[in-house]
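The other protein chains are all here in position, but one chain of the complex has been omitted.
Then we have subunit A:
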Amino acid sequence: MAKIIVVTSGKGGVGKTTSAAAIATGLALRGKKTVVIDFDVGLRNLDLIMGCERRVVYDLVNVIQGEAGLNQALIRDKRVENLFILPASQTRDKDALTQEGVEEILDTLKETFDYILCDSPAGIERGAQLAMYYADEAIVVTNPEVSSVRDSDRILGLLSSKTRRAVQGDDPIKEHLLVTRYNPERVTQGDMLTLDDIREILAIDLLGLIPESEAVLRASNQGVPVTHDADSDAGQAYTDTVSRLLGEDVPLRFHEWQKKGLLSRMFGGGRR
């Protein structure tokens, strides 16, 4: 039975699309048949992060409006087997998405996929609510920063009231916290919220911690999800995150600041 997971945050620019691409890639690398859907109609970007922007022919809205079949719109990832991308439309207005249309697409995808990741747009408007409506689980992406944490709490409120599971009184959506852009050095200096602060305020289970990393920009520049950069801290942190999503018990890494010693300062201590 397929799992539908929404990647959401409320605030924009915290790393939703980066995380959706990285986690989808990680799941596919673990052999799970995975599709990642861009719900950001009008501002699609998942295709760029996944490096398939030149192969977009049809999109989510085309499928909903019956102008293309689902299989015509799905883009097969070039690097990993079992990974597919369903891009958002770039031109149409947001009302082009309908709840019935989304449900139909998800129901069809459920028959063949193990994991369906929904990359939510920022905000709490219609697009974001549609992305979360049918979800079984939610990954709430949060930066250690006041506006991001506050918006994440607002999203948690919506997840517990405006989703199908909430409306129908089913088991509630499983909520996971993913902290991104974490800078242990600034935390040590007392100028960044600690992981424990964020966990205490939001009070949901921690799925992963992604350190602020040069590898993320490098990955998006190249259109290769950062999970493929297995030497990088962010790549490893996403791999850990995927393992935890699959129910494995993986210890946390990259949350403590290691002061650089003389040698590593002289010769550079590995890639970041």
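Methods note: a residue touches a chain if its C-beta (ideal position, glycine included) is under 8 Å from a C-beta of that chain, and two chains touch if they have at least 3 such contacts; residues count from 1.
Just so it is clear, contacts and distances are computed from a predicted model.
According to its UniProt entry, is the unseen chain "Peptide ABC transporter ATP-binding protein", "Cell division topological specificity factor", "Cytochrome bc1 complex cytochrome c subunit" or "NAD(P) transhydrogenase subunit beta"?
So, among "Peptide ABC transporter ATP-binding protein", "Cell division topological specificity factor", "Cytochrome bc1 complex cytochrome c subunit" or "NAD(P) transhydrogenase subunit beta", the name matching the hidden chain's UniProt entry is "Cell division topological specificity factor".
Pick out which of A:Asp107, A:Glu125, A:Asp191 or A:Glu214 touches the chain that's been left out of the picture.
A:Asp191
Which residue, A:Lys33, A:Lys110, A:Arg150 or A:Arg244, contacts the hidden chain when the whole complex is considered?
Of the candidates A:Lys33, A:Lys110, A:Arg150 or A:Arg244, A:Arg150 is in touch with the missing chain.
Spell out, residue by residue, where the missing chain touches subunit A.
Contacting residues on subunit A, toward the hidden partner: 145-146, 149-150, 153-154, 157, 160-161, 187, 189-194, 197, 201-202.
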